[in-house]
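Shown below is the structure under consideration.
What you see is part of a larger complex, with each chain still in position.
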Amino acid sequence: MLVNKLFAVFVFVGVPFVLIGAFLNWPKMIMFFLCCVGIIGLSGYIGRATESLAIVSGPRVGGLLNATFGNAVELIISIFTLKAGMVGIVLASLTGSVLGNLLLVLGLSFFAGGIKFKRQKFSMHSARYNSGLLIFAVIVAFVIPEVFSMTMNPEKTLNLSIGIAIILIALYLAGLFFKLVTHRGVFSSTDEPETEPEVPEWTKGKSILILLLATVVVAFVSEQLVHTFEMLGAKFGWTELFIGVIIVAIVGNAAEHVSAITMAVKNKMEVSVEIAVGSTLQVAMFVAPVLVLVSLFMPQTMALVFTWPELVAMVTAALLVINVSSDGESNWFEGLLLFAAYIIMGIGFYLL
Amino acid sequence: MLVNKLFAVFVFVGVPFVLIGAFLNWPKMIMFFLCCVGIIGLSGYIGRATESLAIVSGPRVGGLLNATFGNAVELIISIFTLKAGMVGIVLASLTGSVLGNLLLVLGLSFFAGGIKFKRQKFSMHSARYNSGLLIFAVIVAFVIPEVFSMTMNPEKTLNLSIGIAIILIALYLAGLFFKLVTHRGVFSSTDEPETEPEVPEWTKGKSILILLLATVVVAFVSEQLVHTFEMLGAKFGWTELFIGVIIVAIVGNAAEHVSAITMAVKNKMEVSVEIAVGSTLQVAMFVAPVLVLVSLFMPQTMALVFTWPELVAMVTAALLVINVSSDGESNWFEGLLLFAAYIIMGIGFYLL
């Protein structure tokens, strides 16, 4: 596939040059560009390795693997950003990941698929499960600490965040148990008669090797990337918010963008929605709370308190997506709607 | 029809006296009353001319005509208010138009129709399309600049508003393209077997003539109306907000109120919903952004930033209507619910 070749070029050009540049102290501008290229390429490999491993492991363990490694890149970048004390960028990139997946990825998928097909369907059961979790994560678990923290001291705010983080992770695991064990089979669209058995791209051993290797390299490149952020702010006048919400979010989720849109054009809207919304839920219910807990061992702790623009953008995005996807159908105009909402928010964060 | 006769009386009494009063400098109180009467009558004519023209032009051009001239009166009043520098009243009357259409018109339609029929149905496809756009316009496009502007300077706020205005207009046009071209036929209720071909009330030439004439006269009367606003504030202690939200909104939309309720009693709930919600979307996605752009050539620019009470009233109204109409059915109690919400907001704006 063309995309896979592109990812290969990205890795074999990006990574070596990042290494060389790190030793020779190349200008930050060039390093930023090289790191982005490298990470996009590497996340392509991580995605394919996870998928192959998921197929050979059967649906349950596979679902678990996808749910854990799906946002590995994002998690790694964030941990290094946290280590550098840039809590604001971490929260912004979580926001960006939520907005990017909900509005950009899903929007472009609906649009690209809708150009080719008049209506595309996906499971209503899945849509409902997702929308319940979206409201729980974004509207309850993110809004409550924001509002309550207005009349709390920082220590109490952190304690509330820790409590919420533990509950979010517990529910995320409970949700996997629900989806993969007690209510398996409920979540498939009735329209698809039967899908041919999938063949893994790589063997089990090769997949694990690539997964481990790519993860280690991503970690290294991420650390280099983080060091370029200050320059971006100084040079372009970009705020922490814009860097996090737009730049980090797009780079960290590039591989998902590609596969979601590819699936939509093949009329596998089920899979597209699963990638976009599933990835959002992973960020909100797994990556974000893990980062809150990880931050306890870092120089600066991170409470689950976003800025108001970040929070309001996520809440309105969630409401829009829930409304648009609740009927289990999509068309090009709904895609355009989501995309337009992303552009509005992008302008907002740029000007902020 | 009785209503049409009433409109005729309104025009032939109201307009001449406004003319005379303007020359003789009659008391503002009388002028306010005469202007209201004149505008209500004229909007009746504009509505009928647009409808006749829409029938002879076929559904596509007809839909476009309705979408453009449907809120012509409102647009004209607002431009004159903007010219007089009363930005607050313009924003308030946009709010009032949204609330009036969503809660008052739709509420009375549901109630009046529901008294006669136990349950009334309308197309779910249409309801979904409308609710997606309502969330996009009111909850995304209006809320984002409000929240973001809290930490922005006025210049950036205006830039953000311009960006959003352009996106709203573009999406409004894309929505028409979706509804009238790519997905035509999807938006009709399956229950109605076939509707008899409509006969236009007036010929094409007569319609265009009346449309042009009435529009010019509305412009003149609107300018007189705007000059009475200051008096209203001074005499009754009414705030800008109350004048805009309740008075201007009711006068500017009187003709729509009448036809929506008439249709509901005839069990054509499809048409009622289209008038009420369609008109709301027109105000939010076409009139409001056009006014933002027009204001750039006016003494005072207008950012898309409402007061908090205005914004919250619109957002909660939108959520209520989306919830109540999502099942494609209505009854008298749902109508009462919407009407009661309007009363609550009316009391609020009166006391503010």
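Chains here go by letter, A and B, matching the order in which they are written, and residues are numbered from 1 within each.
The rule we apply is simple: a residue touches a chain if its C-beta (ideal position, glycine included) is under 8 Å from a C-beta of that chain, and two chains touch if they have at least 3 such contacts.
All values reported here derive from a predicted model rather than from experimental measurement.
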Self-check item: Whole-assembly copy number, given 2 chains displayed
Solution: 3
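One rule holds for everything that comes next: only the chains that are shown with their structure count from here on.
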Practice problem: Report, in whole Å, the distance between the mean C-alpha point of chain A and the mean C-alpha point of chain B. | Solution: 40
Quiz item: Which bits of chain B are touching chain A when the two form their complex?
Solution: 128-129, 131-133, 135-136, 139-141, 143-145, 147-148, 150-152, 156, 159-160, 163-164, 167, 170-171, 174-175, 178, 182-183, 322
Quiz item: Can you list the residues on chain A that touch chain B in the complex?
Solution: 118, 308-309, 312-313, 316-317, 319-320, 323-324, 327, 331-334, 336-337, 340-341, 343-345, 347-348, 351-352
